[in-house]
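A single protein chain has been removed from this complex, and every other one stays in its place.
Right, chain A next:
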Amino acid sequence: MASAANAARLNILSCRQVVRLPRVARPQLIATPATSLRRTFTSTTARRAEEPPAPTTDTDAAAAAANAVDPNFADLKAGNIDKLQGSRILDYAAKENGYLDFEEFVSTHHKVGADAPSSIPKVRAFEQTLKEIDEGPRAEKSSFWYDEDDPETNTNEHDEFDEDDITEMAHSKLEEVREMRHYQRLAIWELPLLSKLAKPFEPPTEKQVLRWRYTTYMGDTHPAEKKVVVQFAPDDLGLTPVQAEKLKKLAGPRYNPETEFVKISCESYTHPAQNKRYLSNLVDDLIAAAKDPKDTFEDIPLDTRHHKIQEKPKFPKEWLITEDRQKFLEEDRRRVGLEEYQAIQSGELVDGKQAINNYLAKKMEDEQRKLEEVVEVPKGGAAKPSTWASKSGKARR
C-alpha cells in the first residue's frame, strides 16, 4: 500500500527527538556534557548539532560515549519502544549504505572526514538518505493536493493510484456483503435455536377479561415507554345486560361499537406499573359504577357518534355462482337462445339498420311511382303545354 512509506515516516517523526539526541549529543557531550541537557528543551532544529565538533582523542570519546549511552538506555528501559525502533531504522539505513550500523557510521565518518576526502560523495548520499528519512519526501508545490497550511502532507499518495486495489465503494460493497452473510449465518444457525424457547398459545380464560398492552423499546429510553393500554369487552365482565349497557355509556368514546371493546390507556405516571395500577383501579370503579342500580341510564341512548363504521365493499353473496345459480343461468340462457332462434325463424327480430333500409327502399319505391305518375300526366294532356314552357316562351319573345 502507498501509505506504508508514510507510516514509516510518521513513525520516525514520532521519535525524532530521541533519534536526534544521541546523534547530536555524542560529539557534543564530549566537549560540553551540560549543553546536551539544556538542548532537550530548545525548539531549534537539531541540524545545528552537525557542526564539526571540536577534535578529541579516541579514548576520551569512547569513554564519553559509554557514559552518554547509559542514561539513554535507562530511558529505553523505562519502556519507550518507539525510540528503540527509530534507532533500528537508522541502523538499517546505515547498513544499506555499507556500514555495520549507525554507530560505526558516526565513528568512521569522523575518521574519514579527517583522512580520506575521496569517500565524501558516499557519505553525502547517506546523509541525503538520512535527511529524507528525517524530513519525509519533499513537498511538491505544483501538486493539486498541496496545501500551504499543511506543507507536510504527502501529495504523492493522493496523486497516484497504483491500480493495485479496488475502489472505496467496492470496499464498502464488500463490507455490506460480509455483513449480510453474517446475518444469514445467524438466521440459519442461530435462529432455529430460538424455537426451543417457544411456548404454545394459551387463549385467555374466562377470568382473564382484561387485555393489557405494554411498550418496550428494547432497552432504549423513550417517552412512550410508560404507556399502558387496557382493553376489555363489557359483555365479558359477567354483568347483566342493563349493567353492560350502562358500562358502555359510561365508557363514552372509549367504547368501539364495531368491535364492542372498551379501550383505555394511561401514561400519566412515570412508571408502567403505576399506570397499570391506575387503569386497574379505573376498571374496578367502572364496573362498580355499572353495577350501581341507582341510575341505570336506560333513558339515554348509546352514543356512537364518535365512531363511524366504514363499510368495506364485499363480494355480494347473491353473485356467488352456486350450483343452483349455475343451473338457473344455464336454463335461462337456453330459454333465451330458443326464443331468439324462434324469433329469427319467424322474422320477428327487430333490426334497426334493417328498419332504416326498409324505410329508405319503400320511400324510393314511392318516389319512383310518383315519378311514373308525373310522367304519365303530360302524355294524357299533350296538347296543353306545361306552364313553365309557356312562360319561358313568353319570356323569350
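Assume a contact is a pair of C-beta atoms (placed from the backbone, for glycine too) under 8 Å apart; a residue touches a chain by one contact, two chains touch by 3 or more; residues count from 1.
What we mean here is this: contacts and distances are computed from a predicted model.
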"Integrator complex subunit 11", "Exosome complex component CSL4", "Late endosomal/lysosomal adaptor and MAPK and MTOR activator 5" or "Small ribosomal subunit protein mS29" - which is the UniProt name of the missing chain: "Small ribosomal subunit protein mS29"
Selected from A:121, A:219, A:241 or A:301 as touching the chain missing from the view: A:301
Residue in contact with the excluded chain [from A:100, A:336 or A:361]: A:336
Interface residues of chain A (partner: the chain not displayed): 301, 303, 305, 336-337, 340, 349-356, 359
